[in-house]
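Worksheet for the structure shown next.
Note that one protein chain is taken out, while the other chains of the complex remain in position.
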Amino acid sequence: MELDSLYQEVILEHYKRPLNKALSANPLVQVHHINTSCGDEITLNLDMDGEVIKSITWDGVGCSISQASTSVVSDLLSGKTSSEAMALIEEFQVMLQSKGSDLGNEDNLGDGVAFAGVAKFPARVKCALLGWMASKDAISQAVAKINGLSSEEKR
Amino acid sequence: MELDSLYQEVILEHYKRPLNKALSANPLVQVHHINTSCGDEITLNLDMDGEVIKSITWDGVGCSISQASTSVVSDLLSGKTSSEAMALIEEFQVMLQSKGSDLGNEDNLGDGVAFAGVAKFPARVKCALLGWMASKDAISQAVAKINGLSSEEKR
Amino acid sequence: MNTQFDVSAVRSDFPILDRLIRGNNRLVYLDSGATSQKPVSVLDAEREFYTKHNAAAHRGAHQLAEEATELFEGAREKVATFLGAKSEAIVFTKSATESINLVAYSLGNALPGSKFHIKPGDRIVVSEMEHHANLIPWQELAKRTGAELVWFSVDPNGRLDLSNISDLINEKTKVVALTHQSNVLGTINPINEIAKQVRKVGAFFVLDACQSVPHFAVQVSELDIDFMAFSGHKMLAPTGVGVLWGRQELLDEMPPFLTGGSMIETVSMESATYLPAPKRFEAGVPNMAQVVGLGAAVDYLNKLGMENIHNHEIQLTKLAIDGLSQIKGLQIIGPTNLEMRGGVVSFAIEGVHPHDLGQALDQYGIAVRTGHHCAWPLIKKFKVVATTRASLYLYNNTADIEALVSGVERARDYFVGR
Partner (left out) sequence: MNTQFDVSAVRSDFPILDRLIRGNNRLVYLDSGATSQKPVSVLDAEREFYTKHNAAAHRGAHQLAEEATELFEGAREKVATFLGAKSEAIVFTKSATESINLVAYSLGNALPGSKFHIKPGDRIVVSEMEHHANLIPWQELAKRTGAELVWFSVDPNGRLDLSNISDLINEKTKVVALTHQSNVLGTINPINEIAKQVRKVGAFFVLDACQSVPHFAVQVSELDIDFMAFSGHKMLAPTGVGVLWGRQELLDEMPPFLTGGSMIETVSMESATYLPAPKRFEAGVPNMAQVVGLGAAVDYLNKLGMENIHNHEIQLTKLAIDGLSQIKGLQIIGPTNLEMRGGVVSFAIEGVHPHDLGQALDQYGIAVRTGHHCAWPLIKKFKVVATTRASLYLYNNTADIEALVSGVERARDYFVGR
């Protein structure tokens, strides 16, 4: 059944047991994203250790795709530098907009490649991207904040 | 050719040599009517002799149908009482709204029956009615004026 | 089932029902609340208009223009008769959304002194179960005029809470805009009961009939309302056509909305005067083919009979509610009794997000809608993220309902296990 090609085992696994789904206290950055076409929402906290992402924690409601995908991204990006993270987000986005032709590089995206099948369902691409776009937004804000701080410190 | 069934000889005759097409001075009532779908306009003057229509004179621009029809009505109604005139206008209107089934009574409508063919061309019905509706309006106003006057006189 | 209603004959008029979905599944179309499918007779009427009579209605003395005008105005008569209305009171728009915006903008255009003028302190009343199309235009009108927007609540059974009606609809109220049937809950609202209070305070009553006119007999002569809006595409007609019915004396006096050709009486460079309704509100070359298609849709509905259609839908609705209620963790959002209720069934299942459910159903060939159904405040009120909605129409049969119930069960098992 084709349903399994969309809902890969690993997606259902992340959906049932999501990673990092508990908001950290006093985060460096908090963002709130909504999928306006369906009402799914997430809140995402980001903490950095210098250039390196210390943790991404989150909470929210949504479909299995958006929940699992947020679980995957929160895990994947921890320990990466902000620029490494941004590149991975870009790679994931390209895969999802490929309409199914790009199967993703597991070495880079890890469990993220399980979402390659979603690209064949245009209405669901936004679900898969929700957590990734929230992460991207949070990282940009964090970088701006750190640069702002350091330039302030320099003054 | 079917064109002749619309443009009967008598219509073209009235169009080329319209009757009463010169406005009387100091009329009892003057009305101005426009066919908003094409811009044709007429000004029509009405004078009464008690209950009897003394004259209908007019001026204006329009197609052969509206010009000829106004010529016909101005001639037909002269000498009629206002209620006779209203009945004839009603009769003409019924003929034109019959879609061609009512050929009109020549004893009553005179040259007016030449417009029976117009009823088959819905877009032209308004043209044929322009002068008749203006006459109806003018007669109503005249009657109101006369009644107003006489009730004032009675007082 | 209904003996006067031969659903398999009906189905053969709808070519799309032969489509296979996601491989080899028959199409089970349960999304008619979003848009309905079209019978061949409607498609043929449109095509015949284009291939034989196409010309600009009301704008030419030639034969095609005459024929186009007759077909266009003939369709207006059909719609009028269908609603128990006069032709002159039927305004063609592009959609219910335009129809409602038309009323809101026209009121907003009225100058002080006009009975249509809305001013600060005036009140506009809506409800929590409105579709965005019958909510946001009134929010915006309230903002533009300084009027206050207030609303009826919805109770946990999905019915309007009328307990505070005389607080809500008071002497300040200028407009009451309500839906006839909720597109999420299926609830049919007691219009004439509410109308009594609307009449008492002299407000205008605007009815959103998008989900009622396609599904049961609606006669404006029996409803004590002032305006009514609906879309053709939800009642077998082409996309791109809607209707606004209004009381003739109001339509003739209200300020115009869209301005342009064919709605004018006289025009100079400085200003213009306007024709009475319906032309007053139909600026431009109209959506002629779509209107002609709507006329054919009305013919089709009349042939079947609105009473029969409604009975058929209600029988299927009962089947659906009974079947779905058996499913573990499933909650029907909306009334579960069939009194004052139409063929729209929304539900939520614990542990299965509507998006996932809709996706699984689609994989089995079953088309439903998931999300907030353009009624976000209502969805929030029921404290769910979204719902799954099955909405029925005359071409659905018991097999469709059985497919829905077993599909939902199967999907539930897939996501949460047995």
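Just so it is clear, A, B and C label the chains in written order, and each chain counts residues from 1 on its own.
One rule holds in what follows: a residue touches a chain if its C-beta (ideal position, glycine included) is under 8 Å from a C-beta of that chain, and two chains touch if they have at least 3 such contacts.
What you see is a predicted model, and the numbers here were worked out from it, not measured in a lab.
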item	value
Touch criterion as defined above, residue of C:D122, C:E313 or C:D362 at the omitted chain	C:D362
Residue, one of C:S12, C:S41, C:S87 or C:Q139, that touches the chain absent here	C:Q139
Touch criterion as defined above, residue of C:V241, C:M306 or C:I321 at the omitted chain	C:V241
Residues in chain A touching the chain absent from view	34, 36-37, 121-124
Chain B residues touching the omitted chain (full complex)	1-3, 6-7, 12, 15, 37-40, 61-65, 67, 121, 124, 127
Residue numbers in chain C that touch the chain omitted from display	15-16, 19, 21-22, 27, 29, 31, 34-35, 37-38, 43, 46-47, 50-52, 54-56, 59-65, 94-98, 100-101, 105, 109, 128, 131-137, 139-140, 143-144, 149, 151, 231, 233, 238-241, 256-262, 264, 266-272, 283-290, 355, 358-359, 361-362, 366-371, 374, 376-377, 380
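By definition in this document, only the chains that are shown with their structure count from here on.
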item	value
Most remote chain, CA-based centroid, reference being chain C	B
Chain B and chain C: spacing of chain centres that average the CA atoms, whole Å	47
